[in-house]
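Apart from one protein chain that is not included, each protein chain of the complex appears where it belongs.
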Amino acid sequence: MDFEAIIGERTAKLTLLSRTDKILKVSVDGIIYELDCVTTGNGVYSIISEGKSYDIDVVQGLSNKQFIVNSDMSEYKVEIVDAESRYMKAMNKAKGFDEGNIIFCPMPGKIVKILVKVGDTVEKGQTMVIVSAMKMESEFKASKEGVIKEIAVAEEETVSGGQKMIVLE
Amino acid sequence: MDFEAIIGERTAKLTLLSRTDKILKVSVDGIIYELDCVTTGNGVYSIISEGKSYDIDVVQGLSNKQFIVNSDMSEYKVEIVDAESRYMKAMNKAKGFDEGNIIFCPMPGKIVKILVKVGDTVEKGQTMVIVSAMKMESEFKASKEGVIKEIAVAEEETVSGGQKMIVLE
Amino acid sequence: MIKKILVANRGEIAVRVMRSCKELGIKTVAVFSDADRKAKHVRYADEAYHIGASPSSESYLRMDKIMEVAKRSGADAIHPGYGFLSENGDFAQLCEDEGIIFIGPSPYAIHTMGDKITARQTMIEAGVPVVPGTKEKITSEKKALEVIQNIGFPVMIKASAGGGGKGMRLVKEESELISAIRGARSEAKSSFGDDAVYIEKYISSPHHIEFQILADKFGHTIHLCERECSVQRRHQKVVEETPSPIMTAELRDKMGRDAVAAAKAVEYYGAGTIEFLVDDNLNYYFLEMNTRLQVEHPITERVVGVDIVREQINIANGLNLTYTQEQIKQRGHSIECRIYAEDPENNFMPSPGIIREIVEPLGLGVRTDGYMYEGFEIPIFYDPMISKLIVWGESRDEAIHRMKRTLDEYKISGVKTSISFLKRIMECPDFYEGKYNTHFIEKNLDFLLSKTNCDKHCEDIAMIAAFAEYMSKLKKIQPTTQFEVYYNKWKDVGRIKAAMRI
Partner (left out) sequence: MIKKILVANRGEIAVRVMRSCKELGIKTVAVFSDADRKAKHVRYADEAYHIGASPSSESYLRMDKIMEVAKRSGADAIHPGYGFLSENGDFAQLCEDEGIIFIGPSPYAIHTMGDKITARQTMIEAGVPVVPGTKEKITSEKKALEVIQNIGFPVMIKASAGGGGKGMRLVKEESELISAIRGARSEAKSSFGDDAVYIEKYISSPHHIEFQILADKFGHTIHLCERECSVQRRHQKVVEETPSPIMTAELRDKMGRDAVAAAKAVEYYGAGTIEFLVDDNLNYYFLEMNTRLQVEHPITERVVGVDIVREQINIANGLNLTYTQEQIKQRGHSIECRIYAEDPENNFMPSPGIIREIVEPLGLGVRTDGYMYEGFEIPIFYDPMISKLIVWGESRDEAIHRMKRTLDEYKISGVKTSISFLKRIMECPDFYEGKYNTHFIEKNLDFLLSKTNCDKHCEDIAMIAAFAEYMSKLKKIQPTTQFEVYYNKWKDVGRIKAAMRI
């Protein structure tokens, strides 16, 4: 069974070769790793690979197949692509649906101002929503030209992290 | 619905009067407490009672109705007696079953030596089993005279906390 | 003697104040808003009272409610922490009127230092150097031009009641002057309801260096040496250290004496901080006084060995200062990093949320002042600073290496934090060499935002870890026999598809 993993620009092919409680054998773009991989619980992994010890914390990102991976070295966003997500992507593509058209609120906060209404045409870089959190206001801008299809929040509303705010078309 | 709670020698009558997400109203031996009681998760409770703030950690003890309660002040063993446990106690009594006849191992360890065998008569204070943990050996003695009915462990065996070792009769 | 203290604050500073209270055998009273019911300061205090809704204007800024709790709980003193009501002279006055000890300076000292023009005048009279400029409010544009003739361009126009960069204008040449004054006055009017402005010479690449002072009610005033606070982003301090890399024993002595004179000029008592601007030639100028405990006070505590909160309480109790100036000796070097819940990679966007996991750095020379615990939700209503990491080393070099080690050890998940950004500051040559001023972050931003290199191998490991978590989640969702087959053998492709719907 093949998977893909995406970090930034790179998409790697992941093949699971075997898995026991301790040893994980997997190939990444053809390179075979045989790792002593155990979890201490709650998304924390201790991996020993050829003597090197990695202490890695994996937290779920905005979807259940997106992960934020913290190692000693740095932080990465990793997306795992499986059969289901390939299928979903194909479906969305067929429907002309593009995730890039949705403006999510990345953190919890309060909607201070909505500067557009449904049907408005916005230009790239135009501010659409202002969200306040922790005494700071953040502006959310259109990443490309488009028409406002849906506004899913209201002014003064408290939103949670990952909540959909605006859909462009 | 009435419950009982046992701390040491004391058995108190507990009556639940009402419970919302925040406010817990309960009477203990007839004294009514209306508490701001919230949990921060994982057995930790913050209770505010008439302005006093209590930060209390509750861990399950040897059974699922026995709790070890840690407050700032001290540590207590509390047992909650509900309808089911009353029923069980009555049943055990009827069967002549007495929990005091079972020797549990309170901590994980390794059985070093078993000094008795089934059928032996032991005196009060006689050492029956020696368990080793953390470079220390602990002796488990009979709390009263009796006959060994069952030996549930073997020498060199690793035992977990709360595991039954010996049954007396 | 004070027996019970109400701490009119939240977060790390409320907990920090209560810690000293507990060590002194003083009972503690917490106040809390809706969002803070489960906050650490509520759990840590002996008593806790709800005072209102989550926005601070409805809770932590409500003098009436706080006073009511003080009376109800029988507290004999209030510690305001920093922020909120800490520099509100009216609140200090209210405490005095109600017979509750305010752990801080007199209302007079707060008011005098709170108005920048009055503070400036008071300093000039006390012989403390101030930035060259006007002594009084600017009433005419002609007067402004005269002043500038003496001090020369560039200059800063500043609002007397100002703060946070509002009502401020940098003027580089004469042609910009008139419109700048008008703009500053109108902004000051709308922001603070007071259009008084004044003019100061613009110090182009200053160091921000401050002196901690302590004064009792009998006029004994000492300083606890300096803190270097030039690592700032948008006028917010990010990293502080003591001693300052540019300080000399002679300059310390001189600035320290001026800091003491500044405090004495307003009959100050309690703990306070005199902030100075220092230029490259080590000329220094009074900037302002913070009439309260500072966020960065722990680095001073570490290097001089004094519990500043304990001293505040002693002073409020009407005791003499514990120390003379001669007894204050610095030992080693201390650095503080402020951990913010923010995303440096995304324009420092704030990141409130639920703390999923924390690993605090431990060991030699480490102090953490925080208020987080696993499962706590950092509220959206308050300051994004969630923790302070303070290290000590025998030398500046050791302190920097220790800070790197502890930042590596510090794991917070569930919210984004500035930890990686702080690590880059420790690695930045300008910081390491001690050659930096208030433009440090601006100047080094590319370096500070760049990631440490991760080669293909390290990416592979990150992918594998994410994959392991992905599998473990699948297993939790589908712990059926069907899935066990999948998990243990990973070969029956036909069955996998059915198991994959998460």
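The first chain written gets the first letter, and so on, giving A, B and C; residue counts start at 1 in each chain.
What we mean here is this: contacts are C-beta pairs under 8 Å (C-beta built on N, C-alpha and C of every residue); 3 or more make two chains touch, one makes a residue touch a chain.
Here the structure is a predicted model, which means the values were calculated and not measured.
Enquirer: As a test of the contact rule: which chains in view would the missing one touch?
Expert: Looking at the complete complex, the unshown chain comes into contact with A, B, C.
Enquirer: Could you tell which one of C:116, C:185, C:402 or C:473 touches the chain left off the display?
Expert: Counting the whole complex, the residue in contact with the absent chain is C:402.
Enquirer: Out of A:30, A:51 or A:100, which touches the unshown chain?
Expert: A:51
Enquirer: Have a look at B:70, B:101 or B:163 and name the one touching the chain we're not showing.
Expert: Hidden-chain contact among the options goes to B:70.
Enquirer: Considering the entire assembly, which residues of chain B contact the chain that has been omitted?
Expert: So the residues of chain B touching the unseen chain are 1, 3, 5, 7, 10, 12, 14, 16-19, 24, 26, 28-29, 31, 33, 35, 37, 39, 42-45, 47, 49, 54, 56-59, 64-65, 67-76, 78, 80, 82-84, 106-110, 132-136, 138, 158, 161.
Enquirer: At which residues does chain A meet the chain that is not included here?
Expert: Contacting residues on chain A, toward the hidden partner: 22, 36, 38, 40-42, 46, 48, 51-53, 55.
Enquirer: Given the full complex, what residues of chain C touch the hidden partner chain?
Expert: Interface with the chain not displayed, on the chain C side: 15-16, 19-20, 22-25, 298, 301, 305-307, 331-332, 359-360, 362-370, 373-374, 394, 398, 401-402, 404-405, 408.
Basically, only the chains that are shown with their structure count from here on.
Enquirer: Shared touching chains for chain A and chain B?
Expert: Where chain A and chain B share a partner, that partner set is C.
Enquirer: Using the touch rule from the top, work out which pair, B-C or A-C, shares more C-beta pairs.
Expert: A-C
Enquirer: In angstrom, rounded to a whole number, how far apart do the mean CA points of chain B and chain C lie?
Expert: 48
Enquirer: Just curious, how far off is chain C from chain A if you go by their C-alpha centres, in Å?
Expert: Chain A and chain C have C-alpha centres separated by 32 Å.
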